Every structure is written in structure tokens, then in C-alpha cells.
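A protein chain is absent from this complex, but the other protein chains hold their places.
Up next, subunit A:
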Amino acid sequence: MNKKMKVFSGAILASLTAASLAACSGGDSGKTELEFFSTKGENNKTYQKLISEFEKKNPKIDVKLVQPPDAGTVMKTRLTKNDIPDVMAIGGDSLYGELARAGVLKDVKGSDLIKDVQPSYLDMTAKLVGVEKNGVYGVPYAANANAVIYNKDKFKELGVEVPKTWDEFIAIAEEAKAHGETGFYFTLKDAWTGMVSWNSLGAALQGEDFAEKRSKGKASFTKNYDEAADKFQTLLKYGHKDNFGKTYNDGNTAFAQGKSVMYLQGVWAIPEIVKANPDINLGIFPMPVTNNPEENKLVSGVDVMLAIDEESDHQKEAEKFIQFLLEKENVQTYVDEQSAFSAIKDVYQEDPKLEGIKENFEKGTITSFPDHYYPQGMNAANILQEFLIGKKTNKEEFLKKMDKEWDKVEERK
């Protein structure tokens, strides 16, 4: 086993060294090699297409796309070695905040790069960085959203409409159950998939500025998340028989094959579902968490932010590449192929499948992912998974544990 560990870490080491060597080479052929690191894997084909177009227009620049699995962790191990990619496409989550505060990313405040970005996304990402630093360290590019994905044909069979309130929503799941169908296809073997619904529930129920108040001791999971925990347990009643044995990939396939009426995921799952069954007739809607339709907002975050390494030797080329990605037609290509929403003004998502949440983007009834503001080391997804399994912790113990882990991580800083 130990030998294996060594081979394993050796392989990682070798690939990292290879990557870093590749990053320094380049100059000899008169071509500049630009490393483009993406923390998201689903958009590989779209990036490749855009990159080959860019290389055609700029024959002197060679863009190398790097999309390793578990990229967030790879990114951090590379930071440890001070080996930072020239251009990064990272999620607008706590990783971005960490990198920005660590002074790794170039400040693009006031530059042309952010002039077309929708201001709401700039605000959202500025919050991740915090008040210590007053700059813009990345260009919000594409946005995603948490949603309930539903099978339109099954809705028709059951004779139900898109719900506007929590009670209507649960009534549909109840109706499905009565007809022998699965309401929601849970994929909780992958702990993170629980966070999708947790975020939808939390965003509507946790109250304003939860993270900030939590750090000051004015709010807590025990006080503010009680209802969210209850509602999650309600959702769980309408799952299938192996809620904790199936993975995200299993879920995409199962939903595509019509094994459930609804699927609690994000829009990023749609291309995967369609890949598994191109004929599926699906639609989406924001999860109605309360019984007041006014309070039900769509949870949306920045899925891709483009950032430049502060110390890259190829600043000009990096900017040129980002400039190219930001051209309207290229943004359009990206959002069309990735079922994403544009963070750039005047580019819209026109896919009829996504009709159900378009209104939220137009009216601005959007709120951000609560867990993007949790401290990173607290491992919320696994604590939630443990609670949902329901063998080790009940609701009170679970909420207390969330509070305790939060405090522990803060104390260790």
C-alpha cells in the first residue's frame, strides 16, 4: 500500500513538474504558450472550439487548456509550489475569494475587461473577496443557477403545473408518489449534491447576510436553519430507495431515462442529461421554498470567472485571450453550449429548456449561494450528508455540529 501511495504521489508530482516545465518553455519556437486552467470540466469541448479559433487569429499564441479532475484541490497544490497558470477560469466561490486575498490574481479594476459585465455579478464576487482588498480580481463570465429540473411529459401525465409555493411543490411530489413514481432522484453518495438543495432552502430561509452575522455571533445554524433542515427532511420522503448509494452521474442518467419526475440539481447538469437522452422533454423552475411567491428567489452564482496570474510573463497575451472570450459572439457560443447564463450585458440565454428561470434573470430576483460564504475547511457537505442519512445525528445535533465546525475553522485561522 505504501508503495502504491508513493507511486500515486509520484505520478502527481511528475505531472505537476511536467505542467510547470511546459509553462516555462515556449519562447524557443517564437510562440508564446499560454496556460489556461479551468476548474470546471463540463465545458471542455466549448473551450477547445473557442481556443482553436483564437489560435487561428493569433498564430503566435499557443493556448494550452488544463482541466484536471478535482481541479480546486490541484489549483491549491500548485499554489503551494508557486506554480500559477497564466489564465484561470475559476468558479465564483470561496476559492476565488482565497486567491484574491492571497494576492495571486491581477487587479483588473478600471480596465476594459470588465466594462461589459453586469454590475450585480461584480457586487456578488466582490463580497467573496471581502473588505480588506478593494479591487476586481476576475471577470465574471458565465452564471449558473440551482433549479428543479422536471420532466414535462410526466407533469402532463400527472396533470400538474409548475408550482409557485412550497405546498404546491410538495403536493406534486405527493401526487407522483401516489402514482408509483419517484418524486426526486437523490444522488447523495456524492455529498456535494446535497448542497444544491441545501443552498436553495438556505438562501430563502437563512435571512439576510447570514455569514457576516454568523461570524459576529448574531446568527447561527441552530437559530436560522431550523426550517431549512426540516424542509430537507420532507424532500427526502419523496426519494427513491437508494438515496445514498447513487452518484451525480447515476442521477443524470436516471433522470434522463425518466426514472423520476423531478431532479434537484443545477443548470450545469442539463447538458449531461441531454447527452444521455437527446429526446427528453425537460424544463426547469426555481425551487419554491416558501409559500409566499414573492420571497422565492433563484439561487444563482458566478460559475466561471476569468482571472490572470499577477506575476505571469505573458500579461498582454493573457489579456488578449480574455478579451477574445468576452467578444459577444463567443459569449453566446459559450452560454448556448453550456446551458449557462451570461454575465456579460446584451447576451442572453435563448434555450427554451431554460425558459422557466429566464424571468428571474430579467427581473433580478436572484440571490447568491449561501455556502460560498461558509469557511472552506468546515466540510459542510459531509455533515449534511450524515444528517440526511439520519443514523448518527438528529436535527438539533446536526445544526449544532455545523455551528461548532464553523467556529473551529475560524479559531484555527
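Criterion: a contact is a pair of C-beta atoms (placed from the backbone, for glycine too) under 8 Å apart; a residue touches a chain by one contact, two chains touch by 3 or more; residues count from 1.
We adopt the following convention: contacts and distances are computed from a predicted model.
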Quiz item: Which one, "Sugar ABC transporter permease", "Menaquinol-cytochrome c reductase iron-sulfur subunit", "Transketolase" or "Phenylacetate-CoA oxygenase subunit PaaJ", is the UniProt name for the chain you do not see?
Solution: "Sugar ABC transporter permease"
Exercise. For the chain that's not shown, point to the residue among A:N277, A:Q332, A:T365 or A:N379 touching it.
Key: A:N379
Practice problem: Would you mind spotting which of A:V66, A:L158 or A:A191 touches the chain that isn't drawn? | Solution: A:A191
Quiz prompt | Residues of subunit A in contact with the chain not shown | solution = 1-2, 4-5, 7-8, 72-73, 76-77, 79-80, 82, 98, 101-104, 188-191, 241-247, 250, 376-379, 382-383, 385-387, 389, 391-393, 405, 408-409, 411-413
